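First, the structure itself, so that you have it in front of you.
Here the complex is missing a single protein chain, while all its other protein chains stay put.
Showing chain A:
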Amino acid sequence: MPTVVLMDASLSMTRPVSLEQCSEELQRKNLAVAGLTMLFEHMANNYRLEFTSLVAFSSLWELLVPFTRDYNTLQEALSNLEDYDKTCLESALHGVSNVVQQEWGHACPTQVVLVTDGSLGIGKGSLRHSLQTLKGRPEDKKFPLPFPFPAKLFIMCIANAEELQMTDTMHNLEQLLQLNGGDGQIFTMEGQLCLKSVQSMFGRLIDEVYSPFPAVLRCGNLASDVQVFPRPEPVFLDEEIDPMPRHILTDLEIVGFIEIGDISSPPVMSRHLVLPIVVNKEVDDVGPGTTEEPEEETSANQQAGKVPNFCVLLHGSLKVEGMVALVQLGPEWYGMLYSQADSKKKSNLMMSLFEPGPEPLPWLGKVSQLGPISDAAENPYGEDDSKSPFPLQPKIKRSYAQNVTVWIKASGLQTDVQKILRNARKLPEKTQTFYKELNRLRKAALAFGFWELLKGVAELLERECTLLPDTAHPDAAFQLSHAAKQLKLASTGDSQYAAFDQNINPMHTDFSGGGAAGM
């Protein structure tokens, strides 16, 4: 989930912070930079796969750093930030929207971290003005929220809540969140504006949004501590019936394995890297406060590389065998683990999340009904792996798989009639197909109450009978007049002849031709 940091660079950010105990004069901007520095440092160390970009805004906006994992560049741009004129949030949000769409399209969930002092401009271009004129805007001048992509908006105020509540700023910011579908949060500073309180505010953001997601991946007794990146988001199912957010478990248990061909490119809600980690279990016993030196850490990492890890084994075998592991994420919630290779031939263990529910993929059926092959009387994959129990067939075939009759277009009806006539001319060889097509037409005509058609086709068959060449097999004439007679009887609606599930059967004749023999 990429992050856009939207930094207020308006003049009001340069307002000094009144500090009693601090000797140095600090601006709000300094506090903001300190907070962001802390965020960037945290990401560089603990969340380094996150793509982050930096946008500064005043009355204009500028993309200072495009999406990157290079936190030094971000830090540098932050330190070189200049001061500009007034705050104009609307255009800046437009900017964010553009920047994200250009890079990630419209499906990628994004996090927007807005850092501002809470003075949101005056007059035209101010947030207040934007919000007052929300309604009745032309299509091309719509307010940028909600974003066209799923986005969480985190508003980091370099101000405390009381300050913001004195004016209507807090109210405006809350409105802004609502416009974003309520997705996000407003953070304010507690107590005095100082380095400590800004760090505590960004600390809260880090804890909620940028802390790694630790989990344990299990396959029976084999297990590995892992980090799932990006953090899996809670999922809401039917808001009406099931309004509770669903979180994935931190215990990821493998249920079994399925071939890639059988799972066959399933739709997924999100994808996550599963990275094996070393969890320092001793920490609980020794107590907190034992932070390792970086040097030791690298040697610890090297050491960890040499200790066999289940993730690596699993990844290797999944890759070689072309299989996926079905993993349980929660009650009636599943996902799959597989080996994912990028263009540089680097591969990694990836986890995709299916939509929660007992049956995420129709072709697998209910996941709870998937059992070990040893439960089956006969190996469903065959002794030589030539078979597969998947995909499951639906109970009722879809229309395109069952030769339905549709006469909405005249051509559909004409084709069906011509098919009968074509076969009629090839009697008795085509007796089977002739009656099959005839019965298909008869069924549809009865269902649609289209008795006129039955009469019409009966007449056509009678005419065909008169047109039979002298060389024709005698059976042909019998079958044609028999069929015509049966159609006419059906067209009366007489329940004896017009039953839907009844078929017209070929007439049994004494001419032991191919047709009769084929009965």
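Note that contacts are C-beta pairs under 8 Å (C-beta built on N, C-alpha and C of every residue); 3 or more make two chains touch, one makes a residue touch a chain; residues count from 1.
The rule is simple: contacts and distances are computed from a predicted model.
Student: So one subunit is absent here. Using its UniProt record, which name fits best from "Protein transport protein SEC23", "Sperm associated antigen 6", "Coatomer subunit delta" or "Integrator complex subunit 13"?
Tutor: According to UniProt, the chain not displayed is called "Integrator complex subunit 13".
Student: Check the options A:E62, A:E253 or A:E429 and report the residue that touches the missing chain.
Tutor: Touching the chain that is not displayed is residue A:E253.
Student: Considering the whole complex, which of A:L26, A:A44 or A:I277 touches the chain not shown?
Tutor: Hidden-chain contact among the options goes to A:I277.
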